[in-house]
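For this depiction, one protein chain was excluded, whereas all remaining protein chains were kept in their positions.
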Amino acid sequence: MSRILKYRELLLLVINLVLIAAFSTRAPGFASPKSLANIFNDTSILIILALGQMAVLLTRSIDLSVAANLSFTGMAVAMLNSAHPEVPLPLLIAAALGIGAGLGAINGFMVWKIGIPAIVATLGTLTIYRGMAFVLSGGAWVNQTQMTQAFLNTPRMPVLGLPLLGWTAILVIAIIAIVFTRTIFGRSLYAAGGNPTAALYAGVDVGRTKFFAFMLSGALSGLCGYLWVSRYAVAYVDIAAGFELDTVAACVIGGISTLGGIGSVGGAVLGALFLGVIKNALPVIEISPFWQMAISGLVIIIAVLLNARQDRRKGRLILRDAAKSRSVRVATPVEGAAA
Amino acid sequence: MSTLAAEKRPPRHIPDKLSTPAGRLLGSWETLLAAVAIAIFTANSLASPHFLDPWNLSDATYNFTEKAMIAFAMTLLIISGEIDLSVAAIIALASTAMGAAAQAGFQTPALVGIGLSVGLLCGAFNGLLVARFGLPSIVVTIGTMSLFRGIAQIVLGDQAYGGYPSSFAWFGQGYMSDFPWWPTIPGFEVVTFEMVAFVVFALLFGILLHRTTFGRWIYAIGNNAFAAQFSGIPVQRTKFILFLLTGLMSGVAAVCLTSRLGSTRHTIAVGWELEAITMAVLGGVSILGGSGSIPGVVLAAIVMGLVTFGLGLLNVPGIIMSIFIGLLLIVVIALPIVVRRIRSRTPA
Amino acid sequence: MSVAQAIAQNSTPLLEMRGISKSFPGVKALDSVDIALYPGTVTALIGENGAGKSTLVKILTGIYQPDGGEIIVEGEPVHFASAEAAIRNGITAIHQETVLFDELSVAENIFLGHAPRNRLGLINWGGMNARAAALLTSIDAPVSPYMRLKDLSIAQRHLVAIARALSVEARVVIMDEPTAALSYKEVEDLFRIIERLKRQGKAILFISHKFDEVYQIAERFAVFRDGRSIGAGLLAQTSQDEIVRMMVGRSVDHVFPKFDVAIGNTVLKVSGYSHPTEFNDISFELRRGEILGLYGLVGAGRSEFCQSLFGITHPSAGSLELEGRLIEIRSPADAVAAGIVYVPEERSRHGVVLQMPIFQNFTMATLGRTTRAGFLREAEEFALARRYAERLDLRAAALSVPVGTLSGGNQQKVVIGKWLAARPKVIILDEPTKGIDIGSKAAVHAFMSELAGEGLSVLMVSSELPEVLGMSDRVLVMREGRMAGIWKREELDAETLVRAATGNP
Partner (left out) sequence: ENIKIGLVVKSLGNGFFEAANKGAQEAAKELGGVDIIYTGPTTTTAEGQIEVINALIAQKVDAIAISANDPDAVAPALKKAAQRGIKVISWDSGVNKDGRILHLNPSSNELIGNMCLKLAADHLPDGKGDFAILSATSTSTNQNTWIAEMKKQLPKYPGLNLVTTVYGDDLADKSYREAQGLLSSRPNVKVIVAPTTVGVLAASQAVKDAGKIGQVYVTGLGLPSEMAGAVHSGATKQFAIWNPIDLGYSAAQIAYRLVKKETDGKPGSEINVGRMGKIKVGENGEAAMADPFVYDAKNVDEFAKIF
């Protein structure tokens, strides 16, 4: 285990399990396999978005436009589906990925070629993309009856007790894990954010890496656009409003540094699940709806505090005895930031 | 006192500055923004016959005055390399506290005091987490953003606080001409309290940032916190004070907004954090810290106010307006970068 | 193999750069320079700070594109569009700046950009770790490929950087000031590795400001001045004075101009200073007009100790007396107020704010002197900055340009000037001449003597033996966070110091 999951992820996993156990004392059945599958399924979209956000955060950037991208792409594919019901679903999903990637590429282009700070570029496109969703639809909704059955029902088709939506998340996690740990592009993400100068010297094109990170984040947002619309069977301009901060929160709770270069796929997934567990638990454990927001805020702060305690620099431990106690820790192999 | 170097050669003369003041003014961000403001002002007056009406312009200032007051403090914070996403939530909490106090029968001065104190407290909480525990501010304030508004929601639930004393309404709705000592110059009766507050705070923050030791510290910290610390600058204390200031200004905005609305719900000022940050960034504040100016932010506030009001007069839907603001932000940030790049390509 | 033999065997260059030019906005960093590298030979590239050495390295490694000129490898003209292209052509470098990744494992630091891949094109972690382990063993590096870089010491990082340079099938190895952060012992190790590379027939470009090293390891040299080639040839046929003259354009006589000054009363008394993990039980007295050298191997804890005197870190035990009064220093501000200032080792990280104007850097620590009631007065700031800029003979276009536009030596002058403005009693200089060329070094040394002559007490951290021996009245040696001894100038010799620092009898 220790080779696959680093200490931080292990801690987060334990926290997640403790939370689930605690909640199930108040809401029997919360920990049942069915309920857990439910929570995972419900968190799938956040997980996928968080993985995209993670790619961007790793390169020392941030993508605030993920939710707006989701809204625009969701609206676009829903309208496409309603106007041309004959277009097969795989093509629509490809369109969602493509549109999303295109919007992500716009962000990436501004960061790479013009040199606008990512937070500024995506703060701009955050409003622009959602505005475009409004322009595209004229403010009208796309309703359930306008969408085809295949469009609506495919992601909710259960396979081995988990809907396809959940399986999609698992597939994305697997692909991203391989991409981040075992491809040149994935390692470039870590390098570009960890030390841009060093990355340049090592032959990594930092700007281009950022561009592709944004494109990846965009493509995943686009995919989520489709998944969202089909899950809630309606498309309107405001969908997923404010979700960009949830994705950042999931990453941060999962130990991905907003300063780039640090983080693991496991962390991002567990961070998203952490938020998912809380979001799903609060409605069932008899907590006043008015308390939910404060509790999630508090929980984020506590998670960040816990994370930071682990990060505390240990100093250089020059004195022999101090160094000895450290060397025990160092000796445990660490496989880069892979995991 | 002689030096070896001096014995060898007389010291070289180093000029204070390279360019002339006029040259610096011409190339500055503020000049660019002022040009944009004038262009939008002209476009607005051509596009709508209702634009050049003093009362309308006076109403239009409400589009930006409160947000700008937060943006001033946010500017300092961003220059120092931090950020506060919880400002709108602080407004909600401060407003809720004032509402509760008003229900309990407190009078206007006490209400204002309570609003500002809650703002300060929230700022202190953020400051503590960032400056004392060394947590990244973007993450901390994502958390406190939910926490502060969440507390407001716990207190208010689905209810609203109203029933503020009538004198309280003056901060957000009053005109300076309500004062006997305000000069009765024709044309000046449209000056609102918030406008005066905007100008006063712009001056205060401008002086604080550009003319005091504290302001210099902010730049030093934002550019290189280590070097600042190694120069004896109290880095963490400065950051803490900046969070306090941001909290306080959110409290001020809460007083103005609550007074203007006359009621408090927990959704008050939703989304303002991004608008305040947009204002600062549009004003030329580097989101990475280290540079920016108050005059720039003042101009950016005016530009944003003019754009929203001008488009409002043309009944452009708000969401289309936000496309304009987003484009404006990107174009104004990109323009100097692109121009600089083109200029460096053609040899001078 | 003698130098003459080597040269006789390798008369055709492996790599040649001809007429290379490179301009940055406002600076012509390289103006049609030439250099040739021969197989099995170390060529030293020598020049003042800002002469264009690192720029040449970056062009050769594909990081910068030259404005003009050509690169010829084994007779074929080549063009490196990216860092990767240079690596593919067998050119590898240890760069001057830290170019490693704190958060990644040692193995990945070594192989980033050219990791071994399996048939699917995916990175082969097992193969990479195995190859990294083999590579590290071959250079006697006591480092596991699985360790994370941030857990390594400076010296260990250095070994990783070397392993990285050797991880590609290199024909040309470039080392840009590889010894600047190393102490005596690690330099010896590095030289052994270089000797091995030579035997393997690789061409080596070695950049250093330290002449003893250059003469020890290199056969050939090339000198740059202000971005131009001034001379090149065989070191065996050229004296140090000739090279210095080529480099500076004049001769430099006083590298260690230590004057005898009257040593006064005790100014600073440190007793039993300790820190839980970094240093233990440091005690000494520092007198008026005295220069106390602080010698040790890299990583001995000297900087940490000095930083605790300055209030950056906090001692867990011990006391401090300044002019007979017990003081406690909780922050740098306390230290400055008490009259203790610190010129840090990492200049651009801790010393100056690169983006801010020169005059603001000068006044940063002493804004109280140029303000009234907290309000800035720019004219006074300029006046103060000018006073110290002239005293230190600063070279700058104007006082309002950012410090980042200055050369390293001039940046160091700004840091020193900033602290002189605080009118200190004790000045701590941490590696004051690290990475500084011989001309500027002489100026810093002269200035140090002068300050002592004016009655300042100087604590000088240095890893350079000649500097310690040449400048100190007394020397304190630290080893692994503890005091290894303290010696007077008269009792000093290099051997004593090295023995104390390494702990070898």
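Letters A, B and C mark the chains as written, and numbering starts fresh at 1 in each.
Everything that follows uses one rule, which is that contacts are C-beta pairs under 8 Å (C-beta built on N, C-alpha and C of every residue); 3 or more make two chains touch, one makes a residue touch a chain.
What you see is a predicted model, and the numbers here were worked out from it, not measured in a lab.
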Touched by the hidden chain, restricted to displayed chains: A, B
Among B:R216, B:K239 or B:R265, residue touching the chain not depicted: B:R265
Of A:I114, A:A150, A:I178 or A:V284, the residue in touch with the unshown chain: A:V284
Touch list for chain B against the chain that is not drawn: 48, 50-51, 53, 56, 59-60, 62-63, 153, 157-158, 160, 162, 169, 172-173, 257, 260-263, 265-271, 308-309, 312-313, 315, 317-319, 321-322
Residue ranges of chain A at the interface with the undisplayed chain: 27, 29-30, 35, 38, 42, 134, 137, 139-141, 143-145, 156, 228, 231-234, 236-241, 279-280, 282-286, 289-290
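In this section, only the chains that are shown with their structure count from here on.
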Chain located farthest away, centre of chain B as origin (C-alpha): C
Where chain B touches two or more other chains at once, by residue number: none
Residues within chain A bordering two or more other chains: none
Complex interface listing, chain A residues touching chain C: 178, 181-184, 187, 190-191, 194-195, 197-205, 261-262, 314-320, 322, 326, 330-331, 333-338
Complex interface listing, chain C residues touching chain A: 61-63, 82-87, 93, 95, 97-105, 107-108, 112-115, 121-123, 125, 144, 146-148, 151, 153, 276-280, 299-301, 304, 480-482
Chain B contact footprint on chain C (complex, rising order): 25, 257, 310, 312, 331-333, 335-336, 342, 344, 349-356, 359-360, 364-365, 367-368, 371, 374-376, 382, 386, 389-401, 418, 443, 446-447, 450, 454
